[in-house]
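FYI, not all chains are in this one, though none of them got moved.
A and B are the chain letters, set down in written order, and residue numbers restart from 1 in every chain.
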Amino acid sequence: MLFHVEMTVNLPHGLPKAEADVLKATEKARAQELQASGKWRHLWRVAGQYANVSIFDVKDPGELHDILSTLPLFPFMQVEVRALCSHPSAIAEDGS
Amino acid sequence: MLFHVEMTVNLPHGLPKAEADVLKATEKARAQELQASGKWRHLWRVAGQYANVSIFDVKDPGELHDILSTLPLFPFMQVEVRALCSHPSAIAEDGS
């Protein structure tokens, strides 16, 4: 099932650059792994912000929470989740 | 280019049912035509709300505005638009 997730990242100003670089690299690797698996179906950057809008395809809210809460940048994120469903006017079965 | 659009519909309580039915039917037809053309790329219902989250693929903000402002239900919608761009961690070229 699909969830609409918005993630906004706020890295504290005192975070050492080396530590931030490692966090970003592991975040990127994990994000790509999840996209390849089909669970992180869409990932877009919001123009002008250190933020993304994403669509996840998971088996339930528990799986979604496990994925989000173990992202390397999760401790620095503000996250908003909305459950999606089929729109009666959509021509694709699940809007995608 | 891609835009993230959220539409929330508020039909006035006094709107005659027949008028509302016509509006919804023409809205649906127009939405499906735009999806078929590739301009309304994704369309999802937000669970529990008379609202949708959509992704549009248009040539510029002017085309987006022309599409949105001529939707039959536009006078009854609250609309929020955010410009999207490629995310450096995305494995698909435009996140889709």
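Definition applied: a contact is a pair of C-beta atoms (placed from the backbone, for glycine too) under 8 Å apart; a residue touches a chain by one contact, two chains touch by 3 or more.
Keep in mind that what you see is a predicted model, and the values were worked out from it rather than measured.
What's in place is 2 chains of the same protein, and the file's complete complex has 10 copies in all.
Following the convention adopted for this analysis, only the chains that are shown with their structure count from here on.
A separation of 22 Å divides the Cα centre of chain A from that of chain B. Within the complex formed with chain B, the residues of chain A that make contact are 2, 4, 27-28, 31-32, 35-36, 42-48, 52-53, 55, 82-92, 95-96.
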